[in-house]
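For this depiction, one protein chain was excluded, whereas all remaining protein chains were kept in their positions.
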Amino acid sequence: MIIVMQHGASAAQIAAAVSRVEGLGYKASLIKGEERTIIGVVGDDRPIDRSQFETLDGVEKTMPVLKPFKLASRDMHPMDTHVNLNHAPVGGPRIAVMAGPCSVEGRSQIIEVAHMVKEAGAVALRGGAFKPRTSPYSFQGLGEEGLRYLAEAREATGLPIVTEAMSVEQIPVVCEYADVIQIGARNMQNYDLLRAAGKANKPVLLKRGMMSTIEELLMSAEYVLAGGNAQVMLCERGIRTFEKYTRNTTDINAIPVLKQMTHLPVVLDPSHGTGKWEYVAAVARAGIAAGADGLIIEVHQNPTEAMSDGAQSLKPEKFAALVRECQAVAAAVGRG
Amino acid sequence: MIIVMQHGASAAQIAAAVSRVEGLGYKASLIKGEERTIIGVVGDDRPIDRSQFETLDGVEKTMPVLKPFKLASRDMHPMDTHVNLNHAPVGGPRIAVMAGPCSVEGRSQIIEVAHMVKEAGAVALRGGAFKPRTSPYSFQGLGEEGLRYLAEAREATGLPIVTEAMSVEQIPVVCEYADVIQIGARNMQNYDLLRAAGKANKPVLLKRGMMSTIEELLMSAEYVLAGGNAQVMLCERGIRTFEKYTRNTTDINAIPVLKQMTHLPVVLDPSHGTGKWEYVAAVARAGIAAGADGLIIEVHQNPTEAMSDGAQSLKPEKFAALVRECQAVAAAVGRG
Amino acid sequence: MIIVMQHGASAAQIAAAVSRVEGLGYKASLIKGEERTIIGVVGDDRPIDRSQFETLDGVEKTMPVLKPFKLASRDMHPMDTHVNLNHAPVGGPRIAVMAGPCSVEGRSQIIEVAHMVKEAGAVALRGGAFKPRTSPYSFQGLGEEGLRYLAEAREATGLPIVTEAMSVEQIPVVCEYADVIQIGARNMQNYDLLRAAGKANKPVLLKRGMMSTIEELLMSAEYVLAGGNAQVMLCERGIRTFEKYTRNTTDINAIPVLKQMTHLPVVLDPSHGTGKWEYVAAVARAGIAAGADGLIIEVHQNPTEAMSDGAQSLKPEKFAALVRECQAVAAAVGRG
Partner (left out) sequence: MIIVMQHGASAAQIAAAVSRVEGLGYKASLIKGEERTIIGVVGDDRPIDRSQFETLDGVEKTMPVLKPFKLASRDMHPMDTHVNLNHAPVGGPRIAVMAGPCSVEGRSQIIEVAHMVKEAGAVALRGGAFKPRTSPYSFQGLGEEGLRYLAEAREATGLPIVTEAMSVEQIPVVCEYADVIQIGARNMQNYDLLRAAGKANKPVLLKRGMMSTIEELLMSAEYVLAGGNAQVMLCERGIRTFEKYTRNTTDINAIPVLKQMTHLPVVLDPSHGTGKWEYVAAVARAGIAAGADGLIIEVHQNPTEAMSDGAQSLKPEKFAALVRECQAVAAAVGRG
């Protein structure tokens, strides 16, 4: 249940409502919005009697969580949220393309590829320093050294940095060096990590789990939003199905569904969505045509030598062609 | 295994090769192409010694069926196949949009909607006379009466007719009234039906089964092609996954994958792919951006009153907007 | 909707009810049970006003098809149905094991294996004469010749024959030679075939489609039952999932779910359910422990030489061990 306080409710009224919530054995999750304060009532799965809150001073209304997500919902927040990626807001009329290698492999590699993707039209640089790998015997990323190289690449090019934090402990160091905290697909339901991201002062790129429904993605976004961080981008990156010709199945339906259900920007990752470089451009164009606000694309100078995900990485010149094609499609659907 | 006869191989040489095939206990499937004849060698799953055929007169080469489909493969037939839909070839530079109701419900209904979709830009009329329904207690279609109404709608508008044949016995009557035989998703592996379609003199629109792989779709096309019918369109119509917010999951990856693997035209059905009318246009645009050659869309004058599939049917004016949007996207990707 | 006539309703009353149904534009599907007659009202998907039937003479009640299947439901028919497989009823206290090769490959092969599986404890012989194959270039079965060999194997051993009919046209010849008509997984929603099986005078073994829900399986059974054939066995044979280590994923949950929802006997096919012979016995035991009424198992004298499905076929001695193990489990769960 959500308690929506009146516009201009006093601190004392809010405190009284919180006190009532806690007195009844629930926890209160306070979300101070620009216009009004909302109190999330966190309890168990049994129904709550809403009337016991509606008579309190300063309470405008209570709402059952019919849709299990609330802060992420367009019902509560009809206007599109813009996530601030330096001078390129994501979620506005212009398409935002983020690009870079799967892993940061070295200083010169990442700086070189940063220049290349910037020239091709990217507005942010992606690159993994902490890598979640299925095998403990695979390359696990350069760690903080990788983050430093990313920061150098930003200095050299001006591109903001998107990089993954795999655990609560990595959040501070990722925030120190990077501009956007990526939560990976395997961690979409790592709730402690989501809570920590909710307290961070950097935007979050939340990737859909390969086994997660659209609604679960929104519920995970809700954890971040409920923690106080309103700058969340959602990323469709392909789901796991019986079809094995491609690495994953890009759920293109999720783009218009998410745009209808939520005010948060929606980004497509066709590199993971297909797993094969030769299909990335076609699916990137499809994403833009379907209404995505941005793309995140794996690009490597020399994919056959990449330490990870080489099969789905584009060479820089192919990436440049992809950006041109997507710009044409964006114009055709009325976006810059 | 496939035996590729030389260009200009004589009838006697072909007969000798067939005779050798049969003498060894296999069946021969003869496919007379424009340039050369190919003999499919149909046996059990044990390996065949190819050398015993390669020394025959008139044989150019033999090929193991490494890719299990052969006639459908671009390796054997690099040029795009154009399927002739009256004056609108499918598979060429122009996008072909087929549209109409899920079911033919009556004479005036189908003629009216035919005019509407034609005006909006459709090049063919779809409509079911024989309906495969999960429940024996649901409306099963008007049958031959429905086919007659479809034929009247063609006379009234000039639009060729696409309609489903559910069984071998329905093929002749469908061919009598309609222009394209649709094989539905539930029948994609109804091999007797595929063989019968392979002997028909009308183009075939073959829909992917909701849990069939891309390769299985091509294998089913191979049945039709091996029967002698080269006019086959493939249709992606969504697959079944764990995600239940949409009726199916449109496998957008399948569009570029199929365009790479086969020379046959590829059509997208975003109505079944999403199952909800409000997402149909976005996914239709995505399909065109990804490289589809055509679309097949459910349109109904009054979706809330439709006898079947109302939730995924577009009103005519929304369909007209969809066509305009898809034309803009088609132009952006270099198609008419 | 279903109209349940009173016990002892007269032929005239039934005719009057049918006439009313047809007069309102619906079709009537008459099912004469042992105790009472039921009229299935087949229309479109729009709601039917039931009151217009309830006042007719001889009508006991009408029932909306809330569960979309009705004749297959335990609500309508609480007692277990026994399917008569010669002297071994399926669905009673004793477990029924059917076994044999994927394909009939020759006369002596099938007679030999029939003796072997009988000796090991099988109560029926399975074997395919018409084979649905993904590839048109694979062995398609011996056809009627195979049926004759099956009939000879029955004469030699007394075992009733289970074999697949792939199309409406094959039903008569299958009924001529065999004792049980198998409907294969790929044909579970081939509605014309289901209707034809509903008119046949032999029991039906209906396999669940690899892409079909439990409810859809029951709906397909409903087609056969509504056609007048009450002797239907349901067969779980594995569904298609993301897990590819096994050929399919045996849906063991479906066993207790089906036993709760329907009165029809439930058979498990662990050969297709796993696709690898080394896991067949474990999953067969699991099926019996979960409440299955029978098993259908692929057995071949020499699996490595089998024309199809060799990887999942058991050698006769392994099959004999499986039967012994399953008998022990059956006894542990209170069955013979």
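Annotations for the structure displayed:
Letters A, B and C mark the chains in the order given here, with residues in each chain numbered from 1 onward.
Quick note on the criterion: contacts are C-beta pairs under 8 Å (C-beta built on N, C-alpha and C of every residue); 3 or more make two chains touch, one makes a residue touch a chain.
In this text, all values refer to a predicted model and were calculated from it rather than measured experimentally.
The absent chain, not drawn in this view, touches the displayed chains A, B, C throughout the complex.
Summary of contacts with the chain left out: across A:23, A:78 or A:136, the touching residue is A:136. Residue-wise, the contact with the chain that is not shown comes from C:252, picked out of C:85, C:153 or C:252.
Of the listed residues A:149, A:223, A:279 or A:319, the one in contact with the hidden chain in the full complex is A:223.
Across C:290, C:307 or C:323, the residue that sits in touch with the chain not pictured is C:290. Which of C:58, C:184 or C:273 touches the hidden chain is settled by the complete complex: it is C:273. What chain C contributes to its contact with the hidden chain is residues 211, 213-215, 239, 241-246, 249-257, 259-260, 273-274, 278-279, 282-283, 285-291, 325, 328-329, 331-333. Residues of chain A in touch with the missing chain: 1-2, 27, 29, 40-46, 65, 68-70, 132-140, 166-169, 186-187, 189-193, 209-211, 216, 219, 222-223, 226, 240, 305, 307-308, 310.
Residues of chain B that touch the chain left out of view are 211, 240-242, 244.
Just so it is clear, only the chains that are shown with their structure count from here on.
Between chain B and chain C, two chains of identical sequence, the interface residue sets overlap for the most part, with shared numbers making up over half of the total.
Averaging Cα coordinates per chain places chain A and chain C 48 Å apart. Spacing of chain A relative to chain B, judged by their CA centroids, is 38 angstrom. With each centre defined as the average position of its C-alpha atoms, the distance from chain B to chain C rounds to 31 Å. Residue positions 241-242, 244 of chain A each touch two or more of the other chains.
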